[in-house]
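With one protein chain held back, the other chains of the complex are shown just where they sit.
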Amino acid sequence: MRLELKDLTKHFESTLVLDRINLDIREREFVGLLGPSGSGKTTLLRILAGLEFPDSGQVLIDERDALALPFEQRQIGFVFQHYALFNHMSVFENIAFGLKVRARRKRPSRREIEERVRRLLRLVQLKELENRFPMQLSGGQRQRVALARALAIDPKVLLLDEPFGALDAKVRVELRRSLRDIHDATGLTTVFVTHDQEEALDLADRVAVMNHGRIEQIGTPSEIYEEPQTPFVFDFLGRTNSFDCMIENGHVRLGDKVLAVEPGTPDGPAVAFVRPHDIVLLPVAKPQPTEDAMLPGTAVVRFISALGQRAAVELLYERKLVQVESSREKVAELGLHVGDRCTISLRLPRIYAKAHAERSAGAERPQRLRLRVRRRSRAA
Amino acid sequence: MAVHALWQRSVIPGFGLTLGITLSYLGLIVIIPLCVMFFKAADAGWAKFLAELTSPRTLAAFRVSFGIAFLAAFINAIFGFIVAWVIVRYDFPGRRFVDSLIDLPFALPTAVAGIALTSLYSVHGWLGAPLAAIGITAAFTPLGILIALVFVGLPFVVRTVEPVLLDFDRELEESAAMLGASRTSILFRVVFPPLLPALMTGFTLAFARAIGEYGSVIFIAGNIPGYSEIVPLLIVIKLEQFDYAGATVIATMMLVASFILLLAINLLQAWTRRRQGG
Partner (left out) sequence: MVDLAPPADLVADDSARRIASPLPLTESFATRVALILVALFFLMVFLILPLVVVFAEALRQGIGAYGAALIEPNAVAAIELTLLTALIVVPLNAAFGIAAAWAITKFNFPGKNLLITLIDLPFSVSPVIGGMVFVLLFGAQGLFGPLLTAHGIKIVFAIPGIVIATLFVTLPFVARELIPLMQKQGTQQEEAALMLGASGWQTLWRVTLPNIKWSLLYGILLCNGRAIGEFGAVAVVSGHIIGLTNTMPLQVEVLYNDYAFAAAFAVASLLTLMALATLALKTWLEWRAGTPVARTRL
């Protein structure tokens, strides 16, 4: 089933929740709506489901106007964030519900219902629990019942609202696999909402990153991770280090390199975003120039945490904190301890105009100074 | 920008139907009849209004109704608090039984309460006799009214204080104790103040109920105009005399007076709650 959203706008009281959203979802696609709370992603999902109505815009399902369709004709399966299982009904009855309430002529026979429910229970691996009640189930089990219940009505689209939000990390990972398997087995167009970027990148064919009611970027997981179009997307998908710089004539000077910026980026103050693992640590004394942009001056090591092979190093550079992900060997090689100095160079920075960065991020995240007892690192 | 609808379109069906039923039912049974009463009262004209307002019999009835109701609510506040405290905090044989019995005044028909209390406190009654021996007459006096109103208001304070007491965070007491406070100090400075709003709510409810109480009171009251006559009885008498105007005027006065009093108590409560932060 194809879903098209055209110029969808919604206000709630006086707040703009969705701002002219345009989105096309293809058949059999697995799409993730990713964003922080308040970004409008859940509202968007609910409008797709028909649980809420936009102020303006169109929702088309297979080119038909969905807003005019009653529920039975939409054939949408919806899994609520807190499952909304019917507490007074058993697992079996929950799953069978959608089939039992159908009009007489469309209702399958008792035997058919039983077969269908049992088949779904096998699909979500809950066969032995069919007579239990929701109160007696764990969070992961409830989630699977909710999923089976939604699938029972043979939907054309499956919508999930933060499906793993309330679960432990381990259960989450298992269920992610199950969900992907079910999607591949059923071929259902699936849209899910999450604020967990790891989940979105892991599961989806395409991810739409949302912020303040707008879609900042849509793309495959690798597209949005490796080529984030906006500072918000960059920052939301991972940890960020930012360095101020200036764009002049379409070029920016960053350390000892001059980089071209994307055409269309205006001149003026700018900021370079770099991931912690894209910052290279070099010795203080006359380091060799590399391909990376080596920043002038030195940084002071404030904290080192060596966990297994990796080492997380926190530095103070020009009065800003810089988070670096390096390796134990590297730190040992440089003989770095708290209080020492080193040079840093940036690999793969992405440059954004300052105005863009401030607008899309909202308030700049304050740098938190962590009070820590100075201790000698054990890297030596 | 578009004006946003005050009413968000909802996917759940039945709004029109249920709101329609609710408003029509409420309108027919409560709103319209009460409005008719107010109109009738307004219709009576200012002269009649003032006449009733200043009639000594009416004023006496208001003094009796409101004054004794206040006293009864006050007594309930004190003893009801003790009862709630004892039920929640202590354990003794029969505690659960006592707890379930608290709602008796609420479940028992008022007429039954009326005749039972009268029988109990009449000069030959189980409690009336010992009281008479020490020179106190309860039945057919304002004291009888007081007793009846205490009975009627009993559950209100207890049931309002109980849940707050149950939810009370013992750690507050523990920290006060560790800081060296004596038990009395803890009770008065730490435990009691947060319970005050609930106590006042209970008091208000008991008071409001007592003002309008009829059945429990008229048997034991004596109903002597100017002395032991309550406002609801006065209204009934006016109705029987077909003095509809008078009855509606007094009823309106009663509603307005209750409203003002309850508003005052609610404001006092809100002020107390604000001072304590909740």
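Chains here go by letter, A and B, matching the order in which they are written, and residues are numbered from 1 within each.
FYI, a residue touches a chain if its C-beta (ideal position, glycine included) is under 8 Å from a C-beta of that chain, and two chains touch if they have at least 3 such contacts.
Everything numeric in this text was worked out from a predicted model, so none of it was measured.
> Of the residues B:49, B:70 or B:214, I need the one that contacts the missing chain.
Of these options, the touching residue for the absent chain is B:214.
> So one chain is hidden, and I want to know which residue out of B:58, B:141, B:228 or B:258 touches that hidden chain in the complete assembly.
Only one of B:58, B:141, B:228 or B:258 touches the chain omitted from view, namely B:258.
> Which one touches the absent chain: B:68, B:221 or B:247?
B:247
> Which residue among A:53, A:80 or A:303 touches the omitted chain?
A:80
> Would you indicate which residue among B:59, B:98 or B:123 is in contact with the undisplayed chain?
Only one listed residue reaches the unshown chain, and that is B:98.
> Kindly note down the residues of subunit A that lie in touch with the hidden chain.
49-51, 71-72, 76-78, 80, 82, 84-88, 97-98, 101-102, 149-150, 152-153
> For subunit B, enumerate the residues touching the unshown chain of the complex.
Against the left-out chain, subunit B lists 6-8, 10-15, 17-19, 21-22, 25-26, 29-34, 36-37, 40, 79, 82-83, 85-87, 89-90, 92, 98, 100-113, 115-117, 119-120, 125-127, 147, 150-151, 154-156, 159-160, 163, 170, 173-174, 177-178, 181-183, 186-187, 198, 201, 205, 208, 211-215, 219, 231-232, 235-236, 239, 242, 244, 247-248, 251, 254-255, 258, 262.
To be clear about the criterion, only the chains that are shown with their structure count from here on.
> Using the touch definition up top, name the residues of subunit B that touch subunit A in the complex.
Touch residues, subunit B against subunit A: 2, 4, 8-9, 11.
> Hey, which residues of subunit A end up touching subunit B in the complex?
Against subunit B, the touching part of subunit A is residues 11-14, 50-53, 55.
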